[in-house]
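What follows is a single structure, and I will ask about it in a moment.
And now, subunit A:
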Amino acid sequence: MDMSLGVLLATPFVGGILAYLGGKIHRWVRYTFAILFSLLAFIEIFFFYNTTVGNYVWGRLFGSVLVLQINPISWIFAFIVTGISFLVILFSINDVEGHKGLDFYYLELLFVEGAMLGITLAGDLITFFMFWELMSWTSYFLIIQGGKKSITAGYKYIIMSVIGAYSMFVAIAMVFGRAHSLVFKNVSMLLSQSSPAFVIWFFVLFGIGLFVKAAVMPLHTWLPDAHSEAPSPVSPLLSGVLIKMGAYGLTVLFYGFLSVQLIGKLAPTILPTPLLLYIVEWLAAISIVLATFLAILQEDAKRLLAYSSISQIGYVVLGIAMGSSLGIAGGLFHALNHAIFKSLLFFVIGGVIYRTGTRNMSELGGLIKKMPVSFIGALFGIVALSGVPPLNGFVSKWMIYEALLQKKEVFLLIMAFVGSTGAFLYLYRFIHSVFLGQLPEKYKDVKEVPFLMQLPIWILSALTIVFGIWPGLAMNVIAQGEKFLGITPIKYTLYGFPQGTAMSSLKVINISSVLIIAFIVVLALYLMLPKERFVSQYDTYAAGQVVTPETKYNYSYGFYMFFGRVINPIFKWSADKMYEAWARATKVFGDYMRRVYTGNLETYSSYIVVLITIVAFVLLIGGKLW
Partner candidate 1 sequence: MIYYIGAFLLIAIGLYAIIIKKNLIKILIGLDLIASGTNLLIVSIGYVKGGTAPIFSKGNILAKMMVDPVPQALTLTAIVIGASELALAAAFVVILYRHYGTLDIKKIRSLKW
Partner candidate 2 sequence: MEKAGKFNRYIFAVIVLYVSWILLTATFRKDELIVGLIVSLLVAIGTYDYLSEYGLKHLSPKRLWYLAIYIPYYLWEMILANFDMAYRVLAPSMPIKPGIVEVHTDLKTDTGKLALANSITLTPGTLTIDVKDDTLLVHWIYVKEETVEGATREIGGRFEKFLKEIFG
Partner candidate 3 sequence: MVKIIIGYFLLYFGAAFLFLGAFGLIRLPDLYTRMQASTKSTTLGALSSVLGVGVLYPQWFVKCLVVALFILLTAPVSSSALMRAGYKTGVPLDKRTIVDKGKEFFGEGEKEETK
Partner candidate 4 sequence: MSILNWIYLIIVSVGIILAVVRMIAGPDLTNRVIGLDVLTTITIALFVFFAMIFQRYIYIDVALVYGLLAFIGVLVIARFIERGF
């Protein structure tokens, strides 16, 4: 059984190489290999359903063993990885046909899959980090294949990723310095014996790496660009799967390496949740709200979905950070659900772009008649995303609300609701602008996407129903996972939650009242604004984005213009701008630094003399270095 983990992990990599080489023979050889191996990986996953395979040693390094493992928690994420990757490859076949460098594209696609699979299967921190880095830069190469703008976006992405990864690296190295073994078990043992300061350092540094990937505000700035500029089939992979690696990492960090009790010991527990987790909860909640507002402002459909992803991953992180069995279950479940419906929506918009060539919502409209399947997919997607029964998003969001209620974290609950309510606004905009309304003249000959591109839409739409109606399917694994982490799972049935459990005692009144408050907030914002206002044709306000000639936005068709006016002040200090300023400062500083190299011989030789003088001086004053 041990070897099989290696086989599983190797599958996508081997597939990638074979697809690359096969592509040199014929494109269908390439497709065959790509589809076959991604499907194979997906099938192999099911052999590990509900099992825990520990510590398959695949190498040794610096005295530490490198191990692979799988457990129900990582299985969930491995499942998402392989499943969505398979669909992405299916979708790609028509979508990117005819582009240059396709062999490389599929190689990268399968390598990203392999890297993400590696993260989920990692049993020690070196392996984890190695695949984490591999994921970052292989996905970088995918992103920058999306055209001119994608290069800038990719650059931002890789820089942020590397910063995050390095932060994580420091945390890992700190542990290595003490434990000399980085197998998860040893890590958690070490952390349980370490001083609070050490644990906090570890927590923060490791967490930053994960937050960047999970795009938790304020470390999210790479995501809107990267997800929207990436090639159509890559966006679902990024939004659906890649950012979930952050969620997986957080789960492992919070409950694998540490535990609620341990985190609780780090600081006085006056809050419903241990302090560190509480902070994470707040960051997640802020992400939910702000990203929602930003999503509302977007003209670009993919950008809209990208901001939506930030908001939705906020729910996942919020759930996971809560520390309660229900919250964690909700978070994990939402991770799965988000993977499904967000990928679905990206596939849909990918299809639209494939047919119309644009993703600017103001240029689209009325596609419902031309692309009915896509419309249905979009409908399923937005319904699921908004958390409306009976689709899957409803269940997981409801679990999170309930968990918040249990903990009496009212503010967070309100913020979560605001996020949901806001989601209605942008999703309505999305489906209205694209599929409803008037069909522009130039798109009157548009056809439905080809079958291979429809297939993922069908499958994912079906899954939103499946997991909505039978949440027990997912809860089965999640519960096993919670058990694995040492958390008592909540009770569940195939169709939902049995009587007498937390979920069954839904305090509908409470939830409703919070929901009403949320509506009032949104309405108030709406009413506060003048109805008409002259708007410049080229308003350069860019919602916290870099204002460069390429990214100048045209808001003359602003659908939710008023929102922009409201939240403008909030984003005056936008995180992105802060990074920009910081980068600029670094650059200026660096520019000064390099002026040391003047090119003048006399300066260079004087450096030598000065250096020796210092030593001589030290010697003359008594040979004390400090």
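Rule of thumb we're sticking to: a contact is a pair of C-beta atoms (placed from the backbone, for glycine too) under 8 Å apart; a residue touches a chain by one contact, two chains touch by 3 or more; residues count from 1.
Picked so that all candidates are chains of the complex that A comes from, given by their letters.
Note that the coordinates shown come from a computational prediction; the quantities given were computed from them, not determined experimentally.
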Touching chain, any copy counted, for subunit A within the complex - options 1, 2, 3 or 4: 1
Footprint of candidate 1 on subunit A - complex, ascending: 595, 597-602, 605-606, 608-609
